[in-house]
Structures are given as C-alpha cells and as structure tokens.
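Excluded from the complex is one protein chain; the other protein chains are retained at their positions.
This part shows chain A:
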C-alpha cells in the first residue's frame, strides 16, 4: 500500500483567521519565537500498488476538484512513506 499526501494551504493573500487565533494564543503560553501562523489541511491518501504518474495525476485531480478550492487555497502533492501517526509513534510521541 502506498501513500500520497496532499497539503492544502490558504493562499498568501487570503486572510487566515484560524492561523491568527493560534498565533494570538502563543505569547500567552510563553512561546515568543513564532512570528506568524498559517493553518491548512493535510490529507493522507492510500492507494493500491505502485505510485505511478497516472496515480499522481489522479491525486492532482482529486486535490483540484474536491480537496482544495482554487479561489482561496493552494495545494501540493507529494509521496510520503509514513503517515504522521506512524512518524509520531516512531518518535515516541504517541
């Protein structure tokens, strides 16, 4: 089983109230080094078999059609062997 990740982020010129809310909470918690936060979405898509150009083309299509709204969001597709959950488990965070 292979995994393709789609990251979706609000376009730079689009206001991101959620990111601003997170940023606003940081100094209250004593985190002073972060100067900006943008909040997006990460999709982990499972596909059967090898990841071919055809698979990636279809994932691009999925990202453009459903996962993102091109008016307000950009997306990026990449292949990652491990899910966030697996990486966190390896690192002993889960």
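Note that contacts are C-beta pairs under 8 Å (C-beta built on N, C-alpha and C of every residue); 3 or more make two chains touch, one makes a residue touch a chain; residues count from 1.
In this section, contacts and distances are computed from a predicted model.
Considering only "Aspartyl/glutamyl-tRNA(Asn/Gln) amidotransferase subunit C", "Vegetative protein 296", "Phosphoribosylformylglycinamidine synthase subunit PurQ" or "ABC transporter permease subunit", the record for the omitted chain gives "Phosphoribosylformylglycinamidine synthase subunit PurQ", by its UniProt protein name.
Contact with the omitted chain, checked across A:21, A:34, A:57 or A:85, is made by A:21. Considering A:34, A:51, A:66 or A:85, the position touching the chain not shown turns out to be A:66 (whole complex). Residues of chain A that touch the chain left out of the display are 10, 13-15, 17-18, 20-21, 66-67, 69, 71-72.
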